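One protein chain omitted, others in place.
The letters A, B and C name the chains in turn, as written, and every chain counts its residues from 1.
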Amino acid sequence: MSALFTEAFLTALILGAVTAGIPLMLAGLGEQISEKAGVLNIGIEGMMLIGAYTGFLVAYFTGSIWLGFFSGSLGGMAVASLMALFCVRLGLSQIVIGIALTLGAEGLTALLHHFQFSQSYPRLEAVESLAIPGLSALPVIGPALFDRPPIIYLAIAAVAVTAWVFRSTNLGLALQAAGDKPAALDAAGVDVIAVRTGAVLTTGLLAGLGGAFMAEVGAGIFVPFMTNGAGFIGIVLAMLARGRPLWVLLGALLFGACLSATTALQVAGVDIPTDVIQMLPFAAVLAILVVFGRRASLPPALGSHYVRGAR
Amino acid sequence: ELKSIAILTPEAGTDYGWNQQGVDAAKAAGAAAGIEAVVAEDLGYGDVRPTLRGLAQEGAGLLIAHASGYNTAAPEIGAEAKIPVAIVDRPDALAAGAVADYTCSGHEGAYLAGRLAAKMSRTGTVGIVVSGEPPSWNAQSVAFAEGAKAEKADITVRYAVIGPAAYADAAGGKRVTEALMAAGADIIFGQGNGSSFGMLQAIETGKATDGGKVFFIDVIGDKTPIDKGNLLSSVVWNLTPVYSAMIEDVKADKFGTRNYGIQLADDSVSLLKTKQIPDDIWAQIEALKKDIVDGKIKLTPKFDAESVHAVVTQLAVAAE
Amino acid sequence: MTSELARKRMTASAPRPDLGPLARRAALALGPVLAALVLGGLVLLVLGVNPIAYYVFVVERGLLSPTGIQATLTRMAPLLLIAASLIVAFRAGIWNLGGDGQFLLGAVVVAAAAPLLIQHLPSWAVLVVCMALGALVGAVWSVLPALLKAYQGVNEIITTLMMTFLGVSFANVLVKLAFRDPGTTVPQTRTLEVADRLPRLFETTISSGLVIGIVAILAVHVMMTRTAFGLKLRIVGANTRAAVHAGLSVPRLTVAVFAISASLAGLAGAVEILGVQGNVRADWNPAYSLTVVPLVFLARFNGPATIAFVFLFSVLSIGGESAARRMGVPNFFTLVIVGILLILLGLAEYLDQRRRAGGP
Partner (left out) sequence: MTDPAASSGIHPSPGMPDPLIALDHVTKRFPGVVANDQVSVAIWPGEVHVLLGENGAGKSTLVGMLSGIQQPDDGGILIEGREVSIDTPATALSLGIGTVFQHAMLVPSLTVAENMALGGKAWTRPDRQGIRRDMDKVCTDLGITIDPHARVGSLSLGEQQQVEIVRAVLRHSRVLILDEATAMLTPKGAQELGALMRRLVARGLAVIFITHKLNEAVEFGDRITVLRLGRKVGEIAPDRLRTLGSEAVTAEILRLMFGSHVVGADTGGRRRPTPTGETVLALSAIDVPDESVPVRGVDLTIRSGEILGVAGIDGNGQKQLAEAIAGQRRLGAGTIRLAGVAIETLSVADRRRLGLRYVTDDRLNEGTVGSFPIALNLVLKQVGEEPFWFRGVQRSAPIADHARRLVSEFDVRTPGVETAIGKLSGGNIQKALLARELSGEARVVIFAKPTYGLDVQNIRATRQRIRDAAERGCAVMLISTDLEEILELSDRIAVMDQGRVVGVVDNDADARSRVGALMSGAHR
């Protein structure tokens, strides 16, 4: 065995992949819920950033990581509520508002950070992990996967819950109807606006949590623009997954794995230009699309505003 | 007559790094010369021509374009507005009365940092984490690795770049640093604006493979005010002498006849002494510094990424 | 009786008396701008900054001062070309979000080629060849999404976003490994001399890229609204099944849309290099596309209206930069203002639509 690929190093790589993948997964999962209900949520990057900022802020001042996650989710939801108001209720363009929210959130968090933290750059303490008895004793994957901050287990549970809601509840049917044929949902006596509002708020919650995770667990610090396009990758993941939550999880982990592979190659001193290595995850996705490229099955009503009785 | 100078920086002057050193130095040099120093920060890496023209119009007598990304635009606008400009990373652009370069390479300091790291590493592995591969960082990465190997020939030097345009990727900084720590590094030489705070967090909350503390060696600025006990040292760049010299040259109508640089010799590059460094080791470092200043140790900066990849430890070597 | 009844029916709810169209448009544009300034002013007050002084600086620098307005107009050139690129695509119902990748690669290749060509060709020929080259490269970077969309139905939002992520890295690879200027340690391409770049307009610093941008956007506007080809694209965009039914070759039109849209984005990259930058550095990515997207939406894909929005945005970004510096506010504040402004412009349009629909 080489001196490099020790158990500790492999563990760190897997751990890194998971830690990088979780925010992408939360964003993708959130986006998927919105899209299922017919709302193209381009503002997800902004929701993540606000979530990262509020999550960090609260975790830092209260010392409670959980309060941080809670307020990060609330922060994401606050941005999402603007999206719900402007796009779902009033029917303003989802693209305009989405991008506006992202730009505004970028500016606002950078501004606040500048006045609050740019002298001190506070950093959080290490996040406590929760060992799952038995599993955590496994070599390599034990410490990498089963001795992690409990929020990770919760995030993964969110995938299962979403899958369950989609597949086996009336709410799942309603979400799908809202994206496929909102008029039919309305005629069945379900308030389309309410369903979509709920979906968008849930997206905000998940994206905000993803941002908070990134700041609290991923980095232990907030810096401006730290989401760095994660929201957009979330959008891609959601669309690739075609409505299946589990695929979002797999896609996010694959993405994280690509990042870890990049690091591993570099640490191993493989002499490929760094920029070439960094094209890896994107090239992989494109290759998948070229090989398996089938008709994308986006909800027919995606992006369009629903007005009852309009022609 | 020279009434004011202006400095343009890509990011905020509060980063305990490149931007802050530039801004602080411009203010200090201006104050020393009794002239105003205008600061335009956070300009990003896009088109700074409007800002350059604006500052020229406002009467700046010297434009300091404090980013290698500005070194095409600044001479152009300087020529247009007939104002001297100072740029980085283009020594060949020297033009009398118009352009002078202050390519900063902290490679001498980084070499010392490498020696220091090798002396203090318990695990025999040190790591370099960068958020990108600009020339000045490459030069320091190479020098750090050379220094470490000069100190201990069999030391392992691990290297990783965080990601695409990752200057703000704090989470990536933490992730990659943790990977290097897991690969055995107990001293991390980190270069990377916003992301360096992620590296620092990883070091503060993690452990080396031997269970002990991991140390961080920073570059350019001095993070002592925000240290939690893991800051081992920093390759500090002091630009005040550089800017002061420029101001003098402008006043004396000699600007553009020479370039400027930073070096150990005049303390514009220095290695930060923290209380983590034992006195005896520090004394050895001081001696090495003298050797460099005296020319007994010869160092040439290498600015390209390939040189970095060539000096860091390859897997094949490690597997032996 | 019938006709009387019919007449009554058709006219009973005649729209309310309208303001003059000019007055309405002015109110529509100015109202949100003022409101955004007030909201932004509140933020400034919270930050302890005098909003009036801030805005005076913005207007003075972005609009009134000669060098300021020149900078504003120069900044518009690439934005207008990108806007033209987006208008073609969006009107045809194709969400080309890959503008940044197409722009960047067009820019990189042009930056590599121009300094070499200038040694063999007269300056005007270099400019022409390079603009064509930039357009071509942009188009090439859209081939994959175009074919996947046209013949496999793969959603273009995913593919174009991916191509942009990929393109940003690839542009770096090109700059650092293939096109690198050996004369400097900085990873950047060779530089096209100022004298060889696109001529400036009259005695100013305004790049003639502005003219190219305006011509492009007006041409696109006329093409989309007045020509048969434009109508075909709009039919595809509005209802693909109807397009098939009407005998249009949807795949071929889809490819054509990608080609036009992406080559305009590539051309934007070329114009930015030939007109302003002169070279490309590694890690350079102005990401113009993302900010232009909402602007063309607000303009409802209308060319002249887009010009107005792009102008407004340029004034804000040029003026904001300067005001931020002088008032000691971080430059990020401009982002906040732009965000608020976009929302309010959207809101104003909504209110106007409701008013015109005669709603409550």
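The criterion applied here is as follows: contacts are C-beta pairs under 8 Å (C-beta built on N, C-alpha and C of every residue); 3 or more make two chains touch, one makes a residue touch a chain.
None of these values were measured; they are calculated from a predicted model.
**Q** Looking at the whole complex, which of C:149, C:176 or C:232 touches the chain that is not displayed?
**A** Answer from the full complex: C:232 touches the omitted chain.
**Q** Out of A:85, A:171 or A:276, which residue would touch the omitted chain in the full complex?
**A** Only one listed residue reaches the unshown chain, and that is A:171.
**Q** Of the listed residues C:56, C:201, C:248 or C:287, which contacts the missing chain in the full complex?
**A** For the chain that is not drawn, the touching residue is C:248.
**Q** Given the full complex, what residues of chain A touch the hidden partner chain?
**A** Residues touching the hidden chain, for chain A, are 168-171, 173-174, 176-177, 180-181, 183-191, 308-309, 311.
**Q** With the missing chain put back, which residues of chain C would touch it? List them for me.
**A** 1-2, 5-6, 8-10, 12-13, 15, 226-229, 231-232, 234-235, 238-239, 241-242, 244-249, 357-358
Going forward, only the chains that are shown with their structure count from here on.
**Q** Per the definition at the top, count C-beta pairs in contact and tell me whether A-C or B-C has more.
**A** If we tally the C-beta pairs in contact for A-C and B-C, the bigger total goes to A-C.
**Q** Just the number, please: Cα centre separation of chain B and chain C in whole Å.
**A** Inter-chain centre distance comes to 37 Å.
**Q** Mind pulling the chain C residues that touch 2 or more other chains?
**A** 165, 169, 172, 176, 330, 332
**Q** At which residue positions does chain B touch at least two other chains?
**A** Counting only residues that touch two or more other chains, chain B contributes 12, 133, 164-165, 305.
**Q** Which residues, counting only chain C, touch chain A once they are in their complex?
**A** 43, 47, 144, 148, 152-155, 157-159, 161-163, 165-166, 169-170, 172-173, 176-177, 290-291, 293-294, 297-298, 330, 332-343, 345-347, 349-350
**Q** Which residues of chain B touch chain C in the complex?
**A** Going by the criterion above, the answer is residues 12, 38-47, 49-51, 53-54, 57, 68-69, 71-73, 76, 79-80, 89-90, 92, 103, 132-135, 164-165, 303-305.
**Q** Would you tell me which residues of chain B are touching chain A in their complex?
**A** 12, 14-16, 133, 156, 158-161, 163-166, 168-176, 178-184, 194-195, 197-198, 200-202, 204-206, 209, 225-226, 228, 305-306, 309-310, 312-315, 317-319
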